[in-house]
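Left out: one protein chain. Kept in place: all the others.
As written, the chain order gives the labels A and B, with residue 1 at the start of each chain.
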Amino acid sequence: MALLEGKDLSKLFGALAAVDQVDFQIEAGEVLGLIGPNGAGKTTLVNLVTGVYPLTRGELYFEGRRIDGLKPAVIARMGIARTFQIVKPFPGMTVRENVVVGALFGKGGAQRNIKTAFEEADRWIEFVHLQDYRNASVDRINISFRKRMDLAKALAMGPTLLMLDEVMAGLNTKDIEEMMALVRRINRELKITLLVIEHVMKAVMGLCQRIIVLHHGRKIADATPQEIVQDERVIEAYLGERYAKARQRSA
Amino acid sequence: MKNKKQLLIAVLIGLGFVILPLLIEGYWIRVISSIFMYGVVTGALNIIAGFAGYAAFGNVVFFGIGAYSTAMLMLRVGFPWWGGCVIGAILAAFFAVVVGFPVLRLRGHYFAIATLGINRAVEQIALDWGSFTGGGKGITLPLPQMEIQSFYAMIYFILFGLLLVTLLTNFAIARGRLGYALRAIRDDEDAAEASGIFAPSCKVIAWAISAFITGLTGGVFAYWFSFIEPATVFDIMIAVKAFVMMMLGGAGTVMGPVLGAFLLELISETVWGQFLTIHMLILGTIVIGVVIFIPRGMLHLFRQRFSLSALIRNIKNQSI
Partner (left out) sequence: MQTNPIRRSEKALVLQVLLNGIFLGAIYANIAVGFSLAWGVMDVINVAHGTMIVMGSFVTFFLFKYIGIDPFLSIPFSMAVLFLIGYFAQRYLLNLVVKVGIFLSLILTFGLDLVFINAVLLIFTGDYRSVTPSYSGSNFQVGGINVPYIRLATLGICILLTGLLQLFLTRTRTGNAIRATAQNRQAAEIVGVNVARIYSVTLGVSAALAGACGSLISMVQSFTPFEGGFFIMKAFIICVLGGLGNVYGAMIGGVLLGLVETTGARILGTGFQEAISAIIMILVLIFMPKGIVGSKYK
């Protein structure tokens, strides 16, 4: 049984189908990539899974249970966490307090009191190497640190499934390497299943065992990284019809 | 409350207030009682507006509900004043829950206006339902059975006690789960929900607590003045003053709102006493000044190194 399964998922905004009849599964323990040109529907798909948008059509299952129609907070407590494409920190709080919110209200949160929640938060702050900035106010730290804080907050929620939305965006080469190492640790040491939305190809190729490609809301490919880069439809989607045809002619 | 020294100062000040009635005369006892009352109302407002970020401009509606419940229970049913106050507070909290679920779904300005509308609607009902509430003529409560100076002293201590309760409530909320949930909601409600926070319930709970305390205060007010009418206990000015006091002291902090209440009410009372004809002018100017120069509150100002040039630079940066 797949950890997360979506059947015939569709989301319409008026007449626009942001997500169009998508079927997909994520197996426990894997790192699944989700790529596609801008506007393809990747973030919308994540929003559907986390309950931010209601489905127009289709069904969603997590650990075998139906989750479409549930509130975001319920889904979060079931063990699904995410980071945001444009980081959404809590600006009025310090780094430590931001992460503690995840610890307090995520999957294991109900059992924790403030003290143990802070201990949990500290643990994750160390994991992402942010301990020097524990008490810094979030509006004072740069984007790389904010992304790591977002990650720590999501981890503090104790998720089974973690969805990263363009977590590499805006990072320089060194930061990307570090972030990739973190993501690998999350998957291998913590045994957390990952969905990675990315435009940074190095990260996608280096981290994912399998990749799904969306274009105009539809799934156009679902294969290993090596197969994906050869796939005609993917190339066409990213680089345009003319390039794809030119490539075919020269092949 | 960061260290022992601050705690000691606070306890000393508290003791000072306890002894004060012995040293001062009746007029000042009433003035300080009024200051305590605003401290409570502002502290209660802080829970929904400061922590959760929902600007309940109409929060005074709970004051009125508490006042009217206490008045009617004392007059018609013969309840003791404290019984009336508690029931009034419970009714106010209940009202907050019933109205809160739909209305707290609104954000920003819309929520603020909705609460103003709610206050207005309840005030009008109190005015128009004369047979039940006495309408525009108001309600006269049974007079207290004790010597007047002792009565005022008793009110002083009741309100002081309420103030301590409000401070403790704010403190407990700030340090606990609810506080973190509310602040997360205030900062980014969507991210808060994605973290597992049930925003609707948290907001309603916060508003209910705020309503309970405000309702209690309204009841005490009714008992204190022995006469209430819709225009006084649903007065928007109470809510606006509370808001400005909260801002002046620092919204979302524990001590800030109460400090702001003390300062502004003290100024207000002095001005009202000396400059009756221009007291609105002065109050208005103070409000404008606070908004422009101290928008994040005095507490915030004290925590940073304060300099005039930094202040002016700040204002220049934020101007259009």
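Basically, a residue touches a chain if its C-beta (ideal position, glycine included) is under 8 Å from a C-beta of that chain, and two chains touch if they have at least 3 such contacts.
Computed from a predicted model, the values in this text were never measured in an experiment.
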Touched by the hidden chain, restricted to displayed chains: B
Contact partner of the left-out chain, one of B:I29, B:A55, B:V233 or B:L299: B:A55
Candidate in contact with the missing chain, chosen from B:L75, B:I236, B:L263 or B:L301: B:I236
Residue in contact with the excluded chain [from B:I148, B:I288 or B:A310]: B:I288
Touch list for chain B against the chain that is not drawn: 55, 102-103, 105-106, 108-110, 112-114, 116-118, 120-121, 124-125, 128, 236, 240, 243-244, 247, 277-281, 283-288, 291-292, 295, 315, 318-320
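The rule we apply is simple: only the chains that are shown with their structure count from here on.
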Whole-Å gap between the CA centroids of chain A and chain B: 43
In the complex, chain B residues that touch chain A: 175-177, 180-181, 183-184, 186-188, 190-199, 252
Residues of chain A defined as touching chain B within the complex: 50, 52, 71-73, 76-77, 81-82, 84, 88-93, 97, 100-102, 104-107, 109, 114, 153, 157
